[in-house]
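One protein chain is absent from this view; the other protein chains keep their places.
Just so it is clear, A and B label the chains in written order, and each chain counts residues from 1 on its own.
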Amino acid sequence: MAETEGTMQEKIDRSAVDNDASAVALMEERERAELERTWASPKGFFGWFTNTNHKDIAMRYIVTAFVFFLLAGIEAVLMRIQLARPENRFLGPDLYNQIFTMHGTTMMFLFAVPMMEGIGLYLVPLMIGTRNVAFPRMNAFGYYVYLIGGLLIYTAFLLNVGPDAGWFSYVPLSGPAYSPGKRVDIWGQMITFTEIAALVGAVEIITTVFKQRVPGMSLNRIPLFVWAQVVTAFMVIFAMPSVMLASQMLPADRLINTHFFNPAEGGDALLYQHLFWFFGHPEVYIIFIPALGFVSSIIVTFARRQIFGYTALVLSLIATGFIGFGLWVHHMFATPLPQLGQSFFTGASMMIAIPSGVQIFCWIATLWGGKLSLKTPLLFVLGFVAVFVLGGLTGVMVASVPLDLQVHDTYFVVAHLHYVLIGGAVFPLFGAFYYWFPKWTGRLLSERAGRWNFWLLFIGFNLTFFPMHQLGLKGMTRRIYTYLPETGWGNLNLAASIGAAIIGVSVIIFLINVAWARRRGLVAGDNPWRADTLEWGTASPPPSYNFADPPIVAGRYALWTMTAETPVLKGLSTKRREVLVTRVMDAEPDHLYELPGPSIWPFLLALATGETFIVGIFTPWGFPIGAVLSLLALFGWFWSKPKSEGGTAADSRQEQSLLSLGEAQGLPLKKGA
Amino acid sequence: MSMRGKRLAYRLTTQACLLLMSVLLTGCAGAQSVLDPAGPQADRISKIWWLFFYVSAAVLLLVIIFMLLAVHRGRVREKGAGDVPEVDEKRGSAPDANLERRMTNTVTGATIITVIILLVLTIASFSIGRSLSSSMSEKDAVTIEVTGQQWWWQVRYMDANPGNIFYTANEIHVPVGQPVTLKLNSTDVIHSFWVPNLVGKKDLVPGHDATIWFEADRPGLFRGQCAEYCGLQHAHMAFWVVAETPEKYQAWVAQQRQSAQEPSTDAERRGQQVFLSAPCIMCHTIQGTPAGATIGPNLTHVASRITLAAGTLPNTRGHLSGWVVDPQAIKPGNRMPPNSLNPDDLQALLDYLQSLK
Partner (left out) sequence: MLPARRIIIGLCAGVLMLSLAACEREKRDFRQAPPSVTVNTISQSDLHPGSNMPAIPPTENPDERNAYAVSEGKRLYDAYNCSGCHFHGGGGIGPPLMDDQWVYGGDPANIFSTIVEGRPNGMPSFRGKINDAQVWELAAFVRSMSGQVRKDVAPARDDHMYAKPSEQSTKQEQPKESFVPKSAELPR
């Protein structure tokens, strides 16, 4: 392999080697300026809607999702105020039901999944050394659809049309007979919007990772972060259609008299639960697997050694992805289902603890053999291990049918799911913020504030959610807006509410830290953590074209294995938005492909999609009108093919060098469409 | 950190731990607790709970200890960290091959132990699960039909002789030491029947019949609550299970089978008239009177019950009057409309209702 790369390098760099140093520098500068011109994001108000740069789109995902995180957090605090004392009159049942539904829905659909995908869409192209995602316009489309969904449900919430049937919206409660008005329809369509966005993001990530890796980055050299994103993307593709069915069958029942879930007409209320949880359980892993990617990245960097058990970790991720689809019935143990069938799902639920365990062991082993620098990101990872293991163990408990019959739908499960999701996703996420913030902004977050942030979160979190285990065992059921003083649940609930306030303080510290660091933070430089993955090999924040010359990768730890002699990839056009498409397995160069540039059409298509589903709530005419509008938008989209400027002499020379590189490897290299 | 600071931190930690322990140990007992079983069903589950609990606690402790040790080790070695770590992907050729081999063995061992633990837990869970459902016996069991509605429980005591069937609401009396079979269903949305001290929960799904059984080992009052979110008043959809000696139970059954007591005083007679001419009659049944609607709870023996409004209020005259006049203030969104009765009528109605032992 190394020899091949050597010859590759010679061919690519032949022209550069001939010139003297200053001329090279001048040329490079001109090249960069030209790249900047080619890849620059459009400016101005109008430009905002036409932008297709993956970093800008991804940052919008991250910021939007974080805003939703804060909103859902405020909702959580309101709930904790209501529950702090028995028979509290702070919120009535109607408002409380809306708020807890909004909290769950926001956290799952508007925060967790888009946030994880957003971080993936930002970092994956950088980590694999390409210049943009595979379908940049579709990427933008996904974001607008997500934004429309989020705005829809929050506008509705402010207008008292907030959904009130829970984030799972079980029929018949959410059905036509028991949820009058448009509340649940809005919920259903919002789900559809976020599903579309998630699916689009998944397609982006899979295609980008499989086809656009920099030469040398064979599958067994992909960073674990990228593996996690790929596994997640595949899970999204298989899980989301199921909930999309549910979220379309439900409004169909409500709006056009279908009977999917009406037992009197041969429908079945349990069908909805199957559809929902066939998505709902993998959803947990869709949220949690990307976080495993964060953890692996952070551990490698701060343990300052290679990861222990790369193969085992990758296989664990893939195994989790598969087994994650075999667990959904453990949300339904209390329903009238046959005992034997339930045992199968107990087995599967227990089984998934094995890959999770392997991962935890491998990380601890990595730390064991490492030379730790205990910075804030690593602190969050350690917090993650402690919290997540506890959540995983209570997960084993709820996997057992008899135990689940007692704790299902109680605060024990509330505790469990928050330990898994906050422990498994939010702790690593904060770690990821501290870790990649310098890459995104060029400045470091404050370490001191970071430590406060971590410890307050850790203490507040445990104070809030640990007592809930006990509340569940003492009989406190979920989703109740109040409770009687005789139940004796008051003190533990008060403790939980105090904990929630501490979490709030911790998040406020984080916000202040971000605001402060944006202006005053230490300037980070390219690679402040001396990390190994490719994104640290370019400027912070990265230029619009990511890499002037993406380095060719010679090992799993790209930057650690890089030397002054490491070859770089030359020959990509500086005048067109060109990327190198490589083979799936070994990332051998295959052909050049020109990506489309800025366009308003994705935004217009998103508007048309929005029209379809939102007007569809009120009149069936929304659908035909939306179909016509979408068709028009799609016409526009496909009409405006990327403008290929006439190849200059320099261009054709670069193309030649790349072609010759292909020939040297015996590849039929051709220019892409 | 100074010596004093350390000592203070130590003291604070110990105190926090003690506080935590005391919070944890309180309230395992109670009328609505998983860990205070009063019957064979809940008892088996509480046994498996403790198995899972101790195993989990041990695993959690071990993981955290190993993690902290790893952190400590890594911190000590930090000084020696170079700018760019040495890496090698080939097996065994890493910086410290010996260490790597030891770690591989440990991780493999830990994984094998994990698998064994999970296997044991799965088998334990499976066998307990079988014992919960298989020992259900239909003969000489008391059969009770429980119907969930928004937001109360209708309870029907079945009998081979249709004349002996009777209704009550939000209160289930059972004889101690005798199995009870519950037939569960729902008329509107999904509810879930759950009495933590006696039996795990079962969902009442419209269109699906469900059956569970339980048995009470000792007399007592056990609280149950709807466990599946069912709308506005999900929080106030509770009920009580009254486990009593067979004699007491038989007496109760005999009394419940009778029609309602005839009003004996003038006030009670007037109260009955108020009941029959007011909106009450549109929803409620009082056996032995023309009132026979089945929308709301059966009130034939309402005065004999412990609570009102599905476990929300103690059954006293004051609460009853508040409930009759303005139920929406107590359980906003429930199905009972407010009743504006003049004070005399109200007092008479209360007299009458309180006479329905």
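In this section, a contact is a pair of C-beta atoms (placed from the backbone, for glycine too) under 8 Å apart; a residue touches a chain by one contact, two chains touch by 3 or more.
Everything numeric here is computed off the predicted structure, so don't read it as measured data.
Student: Looking at the whole complex, which of A:263, A:541 or A:636 touches the chain that is not displayed?
Tutor: The missing chain is touched by A:263.
Student: Specify the residue from the set A:254, A:281, A:443 or A:556 that touches the hidden chain.
Tutor: Among A:254, A:281, A:443 or A:556, only A:254 touches the chain that is not shown.
Student: Who touches the missing chain here, A:175, A:293 or A:598?
Tutor: Considering all chains, including the one not shown, the answer is A:175.
Student: Out of A:103, A:137 or A:183, which touches the unshown chain?
Tutor: Candidates A:103, A:137 or A:183; residue touching the omitted chain: A:183.
Student: Which residue numbers on chain B touch the omitted chain?
Tutor: 188, 206, 232, 277-279, 281-283, 295, 326, 328-329, 332-333, 337-340
Student: Need a quick check: the contact residues on chain A for the chain that isn't drawn.
Tutor: Touch with the absent chain occurs at residues 94, 156, 159-161, 172, 175-177, 180-183, 253-257, 259, 262-265, 618-619.
The rule we apply is simple: only the chains that are shown with their structure count from here on.
Student: Could you put a whole-Å number on the gap between the CA centroids of chain A and chain B?
Tutor: 37
Student: Tell me, which parts of chain B touch chain A in their complex?
Tutor: 23-24, 27-28, 30, 32-35, 42, 44-45, 48-49, 52, 56, 59-60, 63-64, 66-67, 69-71, 73-75, 77-85, 87-89, 94-96, 99-100, 103-104, 106-107, 110-111, 114-115, 118, 121-122, 124-126, 128-130, 132-133, 150, 188-190, 192, 194, 196, 199-203, 205-210, 223, 225-235, 311-312, 332-333
Student: For the complex, which residues does chain A have touching chain B?
Tutor: That would be residues 92-94, 97, 165-166, 170, 172-173, 177-178, 263-264, 268-270, 303-306, 308-310, 312, 334-336, 339, 342-343, 346-347, 350-351, 353-354, 357-358, 360-362, 364-365, 367-374, 382, 385-386, 389-390, 393-394, 396-397, 399-410, 467, 470, 472-475, 477-484, 487-488, 491-492, 495, 530, 532, 555-557, 559-561 of chain A.
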